[in-house]
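Below you will find the structure I want to go over with you.
Only a single protein chain was left out; the remaining protein chains are all shown in position.
Up next is subunit A:
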Amino acid sequence: METVIDIQRLSKSFGSHEVLTDIHFSVNKGEVVCIIGSSGSGKSTLLRCVNLLEKPSGGKIIYNGENILDDKHDIHLYRRKLGMVFQQFNLFNNHNVLGNCVIGQMKVLKRSKEEAEQVALKYLKVVGMDRFVNAKPRQLSGGQKQRVAIARALSMEPDVLLFDEPTSALDPEMVGEVLKVMKELAGSGLTMLIVTHEMEFAKEVSDRVVFMDKGVIAEEGSPEQIFNHPTVDRTREFLKRTLQ
């Protein structure tokens, strides 16, 4: 199996507060990996370290056989290979729906306007937002915003798509529409790394589940193994708390 990202001995401290300790894990091509764990366990920080929104304090991130934490590496070149979907959507308020999906393609990938719009429309269709190309972010519901944010990330045609609790800021009735889109993407062979509190969803779509606790990976395995036969006490306690 081809490894897309390989993380070795990753650590991250904010000042003297060590948030991630000795993280090892990798994502393979076409794999859907869900990261679960209680709030404050370092899930977001790990995701943000993976695309260098946070600078790791130590360790290696191997991508395409190279450690992208080497000084010589161009982080902007690396970042365009990873898509990110945020909890708070973070759409560009000065662009409409189409513009949100087009601007990165034109400025970063140097695609022509026509090509970029075509690609954007294709992915807006995937998330069911193609009829809203003219809408401004402020005119959309949370679920619609998040689907546009997913289309924006897809439009860059990344190798891996990262999701940081994409449904946590949504009203309950909108969670379903976003999860539905994500399930379709998972089924289509996209490589995805998802931080989520939606356990049913994680069980259903994951090839692998990573359980984080207090800045370390406490347990990792197939969904069947993690949800039905956890071997670590902390995993059991967490699942008992969240699944009841």
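To be clear about the criterion, contacts are C-beta pairs under 8 Å (C-beta built on N, C-alpha and C of every residue); 3 or more make two chains touch, one makes a residue touch a chain; residues count from 1.
Definition applied: contacts and distances are computed from a predicted model.
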(message) Out of "Cytochrome c oxidase subunit 1", "Lysine transport system permease protein", "Amino acid/amide ABC transporter membrane protein 2, HAAT family" or "Acetyl-CoA C-acetyltransferase", which one is the UniProt protein name for the chain not included here?
(response) "Lysine transport system permease protein"
(request) Give the residue, chosen from A:Val33, A:Leu46, A:Ile61 or A:Leu190, that touches the chain omitted from the document. (result) A:Leu190
(request) Just name the one of A:Ile68, A:Met84, A:Met199 or A:Ala218 that touches the chain not displayed here. (result) A:Met84
(request) Touching the hidden chain in the full complex, which residues of subunit A are there? Just list them. (result) 30, 51, 53, 76-77, 79-80, 82-84, 86, 88-94, 96, 103-104, 107-108, 122-123, 125-126, 128, 130-136, 139, 149, 152-154, 156-157, 159, 185, 188-190
